[in-house]
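These notes concern the structure reproduced below.
Not every chain of the complex is shown here; the ones you see sit where they belong.
Order of writing sets the chain letters: A and B. Residues in each chain are counted from 1.
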Amino acid sequence: MSGRTFTLAELAARLEGELEGDSQLEVEGVDAIALAGEHQIAVVLDAAHAAAARASAAAAFVAAPGLVLDRRPVVRVAVPRVALIELLELFHPQPPRQAGIEPGAFVDASARLDPGVWVAGGARIEAEVQLSAGVDVHAHAVIGRGSTIGPECVIHPHVVLYPGTRLGARVEIHAGTVVGRPGFGYHRDAGGRQRRVPQVGWVEIEDDVEIGTHCAIDRATFGATRIRRGTKIDNLVQVGHNSDVGEDCCIVAQVGISGSVEIGARSLLSGQVGVADHAVLDADTRVGAQSGVVGHLAGGEWIGYPALPAPRARRVYGLLARLPELFREVRQLRAECAELRTRLAATVGRGGMEPPPGDRGPVG
Amino acid sequence: MSGRTFTLAELAARLEGELEGDSQLEVEGVDAIALAGEHQIAVVLDAAHAAAARASAAAAFVAAPGLVLDRRPVVRVAVPRVALIELLELFHPQPPRQAGIEPGAFVDASARLDPGVWVAGGARIEAEVQLSAGVDVHAHAVIGRGSTIGPECVIHPHVVLYPGTRLGARVEIHAGTVVGRPGFGYHRDAGGRQRRVPQVGWVEIEDDVEIGTHCAIDRATFGATRIRRGTKIDNLVQVGHNSDVGEDCCIVAQVGISGSVEIGARSLLSGQVGVADHAVLDADTRVGAQSGVVGHLAGGEWIGYPALPAPRARRVYGLLARLPELFREVRQLRAECAELRTRLAATVGRGGMEPPPGDRGPVG
């Protein structure tokens, strides 16, 4: 319930779409097809949702040209998903930002805060930190000594930036994520004791990156662990020291990226993927959920443990379920070969054919 | 060391069990069979623990009828595990609740707190929040604007509820869990840039749900991401936007549930399971640890990557280890067929039999 109302004509103009139906119909919100009420508009993302749309109570729809919607009011647009984003932004505008330093915030005297910064109660801004204009630091976030945060970043509650972390502009980090912990590096001596390798690098997160909750992005041994411009990271993701995640990547929940990994631009790692130390993924690599990546992936789609090119992986994992039948069939073939051998020996009138080595192999 | 003492007769009455042994024997606590001392009682969950029980120093036992315990004092009960719970509750009662608002708590003037609420120092209760009677909000928890929390909920330290989260009664959320982050949804444009899809829904957690530490339950695009009554969730679990976890489910640590997933009542997802977008699990589905779920599982037990019905999965993954022998056997069969072909050709006196295509396949 946003309190905003638009006519279909206004919405069509905003979406740069073509209106079919009553231009003066008033719309009070956007909702899912199944949830939309009689004063709301819903977006039909593709033809698979057309039947649900026709059964919906929605007042009007947004849909691609040609989709049949029983003469219901519709705004035709080329890319319904973009229209959905625009409708959501229209009916649910961001609340106005606060600014200033709330009581209970701790801000070190040597920190430099640009105008318009908001620091919530309980947040801790340590020595020599720099916060650029329009930064939001939510409750209990800890910005470690010497960190620099670019304009319009949003640091949600309980985020911890270890000292020396560097954020570009418009970075958003969700609640509880920890950036800049020293990387996990030890030397094991002859007695088995592990001695820490000090990690004197840092983490650098470029413009327009978003990071979900409970992620762990470790600082580099030397130089930077880097998340490049525009990359989006989901929840509970691990990025090890010295790794470099390229621009516009999409890293889904619970992915684990080890140390010194390179991930090319626009790559997609689906949920729970694991990437081994020093792996290299070229630009535009897509990796299926739970896959295990070792070595070099030269773009394209990969699936499996270990990851294989997707077409092969689909065949392999489809056939995997039929292993019991394959073993049975091989047992039968062995019996059949033995029988043929016996018959052939009888035919040629000699019994001297030896069974081949391995005839009683472990498959049986 | 709880300071409480009960006679065996009293314990037998509490457990509705039948006493064998000295009814006036005093018991000062309950402990594990291996740890229990001479003034403690221990519970023998099943026959596999009988030998350990006979070697235990415990003063007395609780066990099912018929279990032989060398004439040691024993309370016979039908379900020893329930008796264990009752003994633990008896000897370790919950400490009395505190109430009131500690110094250092931040409570917005527009929040509504029912009688008996406890808010610890550092907790943050934002505008228009409603806390029902008997709610505990531990240190540094952040209850976002407009959230509603039902009676007797326990919100542990550092939990973050994003704005608009709804909790039923007796929900317990452990330290650091984050509820209501906007779901992970983007539209990638032709240039590869990702544009966020605003998430205007919320998270709804029903009565008697327990959630462990470091979980991430994302808010829906529209409507609710829902965790239904009685479900128990372990640590480090991800639940994506718009998913619906049914009643009385058990979700073990590090499980990843993607978006728009439906999980039926009483289902069990073991540790590190991954569930793909839009998967549907019928009621009473059990999924083995680390399995990967795609599509529809019609109840019963499933295991594997991808998940198969458990009996087949057990055969498949048992046979998987024997792949090397299977490849060797097929190589041998090929050699044997070739030899038979040669002998047969010699027998029939013609040399014109061509080797079949693929005779030198990659298996060799």
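In this section, a contact is a pair of C-beta atoms (placed from the backbone, for glycine too) under 8 Å apart; a residue touches a chain by one contact, two chains touch by 3 or more.
Note that the structure is a prediction, hence the values are computed from the model and not measured.
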| item | value |
| --- | --- |
| Identical protein chains across the whole complex (2 displayed) | 3 |
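By definition in this document, only the chains that are shown with their structure count from here on.
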| item | value |
| --- | --- |
| Contact footprint of chain B on chain A as seen in their complex | 31-32, 35, 81-82, 84-85, 88-89, 91-92, 104, 120-122, 138-140, 156-158, 174-176, 210, 212-214, 230, 232, 234-236, 247-248, 250, 252-254, 265-266, 271-272, 289-290, 305, 317, 320-321, 323-324, 326-327, 330, 333-334, 337, 340-341, 344, 347-348, 353, 356-359, 361-363 |
| Residues on chain B engaged by chain A in the complex (per definition of touch) | 104, 106, 122, 124, 140, 142, 158, 160, 162, 176, 178, 181, 184, 186-188, 192-198, 200, 214, 216, 218, 221-223, 236, 238, 240, 254, 256, 258, 272, 274, 276, 290, 292, 305-306, 308, 312, 315-316, 319-320, 322, 325-326, 328-330, 332-333, 335-337, 339-340, 343-344, 347 |
